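Sharing a structure with you now.
With one protein chain removed, the remaining protein chains of the complex are shown where they sit.
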Amino acid sequence: MTDSTGGAAPAVAPPRPGGDWSSRIRAAGLRIGGLVIAILIVVIIFTVLSKPNTFLTITNAVGIMRSMSTIAIVALGLTLVIVVGEIDLSFGYMYGLASILIGVAWVVWGWPIWFAIPLAFVAAIGLGSINAFLVTVLKIPSFIVTLGTGQLVFGTTLLVSNTATLNPAYPPPGKTVPQEQVDWFFGLSNQDLPLGIPMQAIWMLGVAVVIGFILSRSLFGFRLKAIGGNPAAAELARLPITKYKFAAFIISASLASLAAMLDFAFIGSVQPNAGVSLTFPVFAAVIIGGASLSGGRGSAIGTLSGALLLAIIANGLALLSAGSYLSNFVSGAVTIAAVVLDRFTQSLRK
Amino acid sequence: MRIRSRGALTLLTAGTLLVAACSTPAATTAPTEAPPATTAPVDSAAPSVGAEGWPLTGTLEDGSTFTLHERVAAKLAAGEPINYVFSYGSTAIPLFSPQYAAGFARTLPEGQAIQPMNGQAIAPSSAVQDINEQIAQIDALFKADQIDCLSVQSTGTDAFTKIVNDIMETGIPVFTVGVESNGNEFTNFTQISNNEGRQAAEIIVKYMTDNNLDFKNFAVSGGDPTQNWAQGRMQGFIDGIMEAIPDATFVNDASTALVTTYDPAGTYDAYKAFIQGNPEVQVIENVDIGGEHAARAIADSGNTGKMYAFGWNVSIGQLDAIEAGTQIVALDQQWGDQAGFGALGCAEFLANGTILPNSNVLKPITTENVVEAREEFMAIAGG
Partner (left out) sequence: MSVSPPARSGLRIRGLRKWYGDTRALDGLDLDALPGEILGVAGPNGAGKSTLIKILAGETTADGGTIELDGTAWDTATDRDRVAVVHQEPQLFPNLTVAQNLMVGREGTRVMVRRLDAAERSLLTDLAILEYADRPIDTVPLAIAQRVEIGRALARDARVFLFDEPNSALTQEESVDLFRRMHLLAGAGNVVILVSHRIAELAEHTDRVALILDGLCTATLDGEALTQEGIAAGLVTGQAVREPGEQVVVHLGEDAATALRLRDWTHVGGEFQAIDLHVRTGEIVAIVGVEGSGARELVRSIAGFERGNGHIQIAGPTGGTSVADGTSLVSADRQTSLFSNMSIGDNMVVRLHGEITRAGGALRFGRMLEIAHELRDRFRVKADSVHLPIRSLSGGNQQKVAIAAAIVRRPEVLVLEEPTRGVDIGSKREIYRLMREYASQGHAVIIYCTEVPEVFEAADLAYVVSDGRLSAPLLVMNHPDVEDLARAVTRLERHGSGRPAAAIQAAASPSE
């Protein structure tokens, strides 16, 4: 087949002289800048609409931090999967399974908490591996794979939990849970920190630093972006695609488990259908934060910003008691706007 | 090459979906929660005919005539056990499903003592109540002539009207429980949500006067306030309060109720924000199980003694909050009674021609009876 005519010079502005920082910041700024503006706008709107001194307070900021933590931790894991060019729809169910595994192993089977927690992470490694295997070896699109494994996991959750809710402070008749383990476990998410900052926010920051390091400063992140950005070129460059996708899926499932553990420790009880409602906000956070669904782009700070924006919106809507219709409408509208913005800035780049 | 890989992909996708589908079985037979169908003790006494020709024939409320299905009549005449089926919303909803399953199991032997019967409970296993799935399950058994008497937990006021009426028309008795319904069934054993709301209002007002408090500012909320029963509970509460306290104000109403979702952490966050934005609120109604998270949000924000929550159904968190004084009452709609009604209703009807009325009452749990309530709850839902 005859090919196209010679490589015509593309119409792009001549390269600007300048070092490392300016071009990096410009690139990041185009996206983050938009987000910062969006966050500011939303904050202003809610401040105006609410009663004076209610929205813009430390107490409320602290509340936002707590609600943002769950979403952010899971979203940071999902970011890796999206950067490498795949999709994971099973994390909400992984969250549910992790909570239940810890609860059942600890309260019903009587394991010490220090064995029950690793069990949840073993399950995460298992699920991540299954997802990655089906995607890399059997070459099934990750959308379908994780849709299916999510249901498998949910079924497992129901089976293990017998649909019961579990509360370690009130174990079922005949079971006991040592109080010191209960105290230690609840302490994971409940600490008396200055300004009332929630412990979960500290966890979130820790995860963000790690994921941020991975994405921006490590070989692993560098290659993840390459693999996601151009899978064909990654093959030619002999990058270890299969290994990296395994890692991404496993990390995604593990962070979902971590978030589940922390929420369990915070609320004090588990129920099997927790986590399913996470799918939308976590996805939205990652996309709003700048990760491209086609792979190759994404950052920790972006995902955090996306989670922050969503948490602020949820907080504002609850604060104002906006009602079901408005809440759903706003959530949907924000996500669509974010995806449209994503497409628009991508076309600007080209 | 294209064709081969596409074929493989289709096969694998189908396989994956098949496996996924099998993991959430549409149970047409007893799911994990319910006890297996049991055989009733044989009682060879012939059925007695009660007032008005029941159960063999009689006039319904709308004037139409009900004639008992010949298969069932034959079984009654021969003293054979009938097939009683109880269909409810889901086996996968925490708190709800275990209590329903327990209620069914509790009354089945009582019913069998009155009328020989095999009892079977069926429900979809999805995380939310799935009307289409539930109807499909009933339909399958019905068409296979496996239902001689049906009790169904309706998940929507009108959703089951058609199938209830269709089944009644063929002469199979139907009882509905759990939610108000508008079909031709013999009895709808349920709370009337609007009445529930009013009853809640009475309890709140009584608590106020008993404890020398002065409530003026109220709010309504729920996991999914758009549901009919949620609307009823909110509206009834609002009306009841306004009548008792004419100068009360509601921060929101049934159409702008706070949405908390059913996620525990998310519910807590929503209440935290709501309290932050409405510091003058004194009583918050949650129309379902989320009251405990409201109570915790009240405590965490330092509003204990100034704000109160209350809610429906029983859970450990709510019991704790009642003891801690941040929750006024938990209204137990007695899921167990709802689930168990069908066995008794079918038994009384077929054996004695008696139609049991709706006697579903709300049981308020307050500081007075919280200890017994906890024991009962642990016995059912803890295991």
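The chains carry the letters A and B, assigned in the order they are written, with residues numbered from 1 in each.
Going forward, a contact is a pair of C-beta atoms (placed from the backbone, for glycine too) under 8 Å apart; a residue touches a chain by one contact, two chains touch by 3 or more.
Computed from a predicted structure; not experimentally measured.
Asker: Touching the hidden chain in the complete assembly: which of A:Thr57, A:Gln191 or A:Ser218 does that?
Answerer: Here the residue in touch with the unshown chain is A:Ser218.
Asker: Just to verify: which one of A:Ala226, A:Ala285, A:Leu308 or A:Val334 makes contact with the chain not shown?
Answerer: Among A:Ala226, A:Ala285, A:Leu308 or A:Val334, only A:Ala226 touches the chain that is not shown.
Asker: List the residues of chain A that touch the chain left out of this view.
Answerer: Residue positions of chain A that touch the missing chain: 1-12, 15-20, 23-24, 213, 217-220, 222-223, 225-226, 229-230, 232-239, 292, 296-297, 349-350.
One rule holds in what follows: only the chains that are shown with their structure count from here on.
Asker: Between chain A and chain B, what is the separation of their C-alpha centroids in Å?
Answerer: 35
Asker: How about chain B: which of its residues touch chain A in the complex?
Answerer: 5, 9, 12-13, 16-17, 19-21, 23-24, 32-33, 91-95, 97-98, 125, 127, 219, 221, 224-226, 251-252, 255-266, 268-274, 276-279, 293, 301, 315-317, 378-379, 381-383
Asker: List the residues on chain A that touch chain B in their complex, please.
Answerer: It is residues 50-51, 54-55, 57, 59-60, 63-64, 66-67, 70, 134, 138-140, 144-145, 147-149, 151-152, 154-156, 158-159, 162-165, 167, 169-173, 263, 266-269, 271-278, 314-324, 327 of chain A that touch chain B.
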